[in-house]
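Of the protein chains in this complex, all but one are displayed in their positions.
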Amino acid sequence: MKDPDDGSRQADESVRARRNFLKGLGLAGGAGAALVTGGAWGGNTMSDAFADFFQDNYQRMTEEEIREAVARIERKAKRRYGVDIQCDNTPPQEGVVFGYAINVSKCRGYRDCVHACVAENNLSRDTQYIRVIEMDGESTDLHHGDHYYDHQQVPVEGRYYLPMQCMHCDNPPCVKACPVQATWTEPDGIVVVDYDWCIGCRYCMTACPYQARHFNWGLPDLPAAEMNPQTHYLGNRPRPKGVVEKCHFCVQRTRKGMQPACQEACPTGARIFGNLLDPDSEIRYVLEHKAVFRLKEELGTEPKFWYFRDA
Amino acid sequence: MREPRLDLSSFLFSSLGHLMRGKPLYWAWLTALGAMMLSGGWFYIDQLREGLIVTNMSNQVSWGFYIANFTFLVGVAAAAVMLVVPAYIFHRQDIKDVVLMGDTMAIAAVTMAILFVVVDLGRPDRFWHLIPFIGRFNFPQSMLAWDVIVLNGYLFLNLGISFYIVFNHYRGKEPNESRYFPWVLLAIFWAISIHTVTAFLYSANTARPYWHNALLAPRFIASAFASGPALMAIGLQIIRKISDYPIRQSVINHLALVAAIALQVTLFFLAAELFTDFYNEGEHSASARYLFFGLDGHNGLTPWIWTAIVLLGIAMLILMIHPLRRHPVSMNVAFVLTIIGVWIEKGMGLIVPAFIPTPIGEIYEYTPSMTEIMVSIGIWSFGLLLFTLLAKAALPVQCRFLREHSDKDAC
Partner (left out) sequence: MDAVARALVLLTVLCTCTLVATGVGAVEQPADQAEPEAGTDLGGVDDWDWGAVTELDDAPVIAPPAGIKKRSVSDYVAPREIENAFPDYDAAPRQAYAVFKGVPPFEVVPSQRDPGMHPCSSCHQWVKSDPSPRNLKKPHDGFQLDHGLHGKGSFWCFTCHDLQGSGGLRTLEGEKLDFNDAYILCSQCHSRQARDWVYGAHGKRVSGWQGKRQVLNCTACHYQHRPGLKPREPKTGPVVRMGLDRPAHWVTQDQRPAPDHGVHPAWKESLSNDAQRERGDGEDGQQVNSGRPIGDERS
């Protein structure tokens, strides 16, 4: 488990004291909680509902607590979807900070990345983390882009395509905004959400300048037959309703050295992903040799998502 | 005959007794409020079961009717300071007699505001995540964390001060000024801070140019001091009508004057906003254009905001012209127009346009769904019920105290 190096680690006694207090609360008032969480998760057992209710923030859980939480997630998925999933807790790699670049000359607006993400990350079928915006070739004005283009053929002459997803900012306004610290930046640069801690206030969605965060307004519409069983606690494991989620750079894949699904799916090779700290990486070559730009740079969010053109 | 024991338990019992005794109008009022609360609760249970999908909010417009009401009510709560300051700082006795009603209104308003946030949460069962040390509280970085602190603090401050005063009056004692005055002072600054923090909640977002301006917090205070006193004035006149509690006309006039000035400032700020947005219009004004003039053919909120501006203008004129301000009919019309106008301008007219267009340029309009409206009515009913019950319990105590401790032939 990542040990936050910002000094917020609680002393052992207070941790124990808090846990005992919570257990006491659980004995006293768990029934009501089970009712509500039962509605949220449907078909939960009583003990899992109690444990769910009093589950701590990921950044504060011990290894054992995380293991128990992961086991609960796998049980819930089995109960709910009938699918045996494997929920990892792969830690971030040392010396790795992820960056992403998109070659705007090469993106042809196919939206293969969008649908790969939906399939890989167990998204509700009405949610897409990636949004490809069709832009007027003469302008960079996002207000005149088309999010819902539906042409017979792409690319359309005179237009270019700007895929947008979570930019994993180095100075993320969403992390600052969250009142319960349910979203934070991991050491490998990925801005993650603890879906079991989020209270669904949607302040982070208000704060994000890239409209990158999505809310589960209802139960996710996730067909069991299409589920991806390889999941990560902070990534694509099945999410409950009432919480915020977003692109997480396919944490279940990238922490194992694999490409994110969007990059793998792109047929044109427009997507370039890698370790910003590795001077030999492709992403570093792009940043050093291409005229890269980021969106809304003037807001000071320091996104780790660049765009560039070939010529 | 034995002297009645005047302690806490007897205070609570006698308060309950006051609540049980009332004219038919009282019971009819309670029944109506109860019915609306029940229907709100019914719809809220539906929302808990299905999720927020039963509202009309979307990823594009992720805050709507609930947060609009929350914003308005925080302003109303803050405006209790308009009675507290003259009462305790300037020692106006006529206002001091009714300052408790102002505190009671503040309590009801803050409770409603907190309830509106709770019904807006996607996971209200995880409320304990907000408790410091037990949960994980992102203080001082998150403005929402600040808001939780200031709202709850204001609630407990007002509850504490009001309880202290009423309980002492119940026991026939004059409350010890040196004991509660520091808390009153704190409450005055705290009242300004709850609305400033709520304004900062919005103005902190660089992603939303409609909110991201320095004028937002001053606008909040100005419109709060228009709508709060208007609401209080109407409430006090109703209390004066249905009970014998002495509420001098000077109090109402004071509130009207405050509202008049606040309305002038509000409309001046609005004019400043319009000028800055539209003199040299860039894309930062897109939300303002959507609100005031419509954007690319979408103008769902345009009639609302201009109605609000007209209502506020009329109310301001009435309250500025002395004879009209003094006349009860025109004055109350002005109060009602103020409340409606500020509710629109600060509620829907502030929250929804910031999401249209989205930061990446999409326009998706929003109108509240039936669930949102019914739950909101339920919460408003709860707030009114709370105010009614608190007033019903406190007023007899105040009456008796006034009779025994001043020459007034009160109640």
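The letters A and B name the chains in turn, as written, and every chain counts its residues from 1.
Assume a contact is a pair of C-beta atoms (placed from the backbone, for glycine too) under 8 Å apart; a residue touches a chain by one contact, two chains touch by 3 or more.
Keep in mind that what you see is a predicted model, and the values were worked out from it rather than measured.
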_Left-out chain, listing which of the shown chains it touches_ = A, B
*Among B:14, B:58 or B:253, choose the residue that contacts the chain missing from this document, as touch is defined above.*
B:58
*Residue, one of A:131, A:168, A:213 or A:237, that touches the chain absent here*: A:131
*Given the contact definition stated above, which residue among B:102, B:357 or B:383 touches the chain not shown here?*
B:357
_Residue, one of A:66, A:119 or A:277, that touches the chain absent here_ = A:119
*Mind listing the subunit A residues that contact the chain we can't see here?*
103, 105-106, 108-112, 114-116, 119-120, 124, 126-128, 131-132, 136, 143-158, 160, 217-218, 221, 253-254, 256-259, 261, 263-269, 272-275, 280-282, 285-286, 289-290, 308-311
*Of the residues in subunit B, which ones touch the absent chain?*
53-54, 56, 58-60, 296-298, 357, 361-365
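Here, only the chains that are shown with their structure count from here on.
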*So how far apart, in whole Å, are subunit A and subunit B when each is placed at the average of its C-alpha atoms?*
37
*So in the complex, which bits of subunit A are touching subunit B?*
14, 18, 21-22, 25, 33, 36-37, 39-40, 53, 57, 59-60, 131, 133, 141-145, 147, 164, 173, 176-182, 197-203, 205-211, 213-219, 240-244, 296, 299-300
*Where on subunit B is subunit A touching in the complex?*
48-53, 55, 57-60, 62-63, 117, 120-130, 133-138, 141-145, 148, 201, 204-208, 283, 286, 354, 357-362
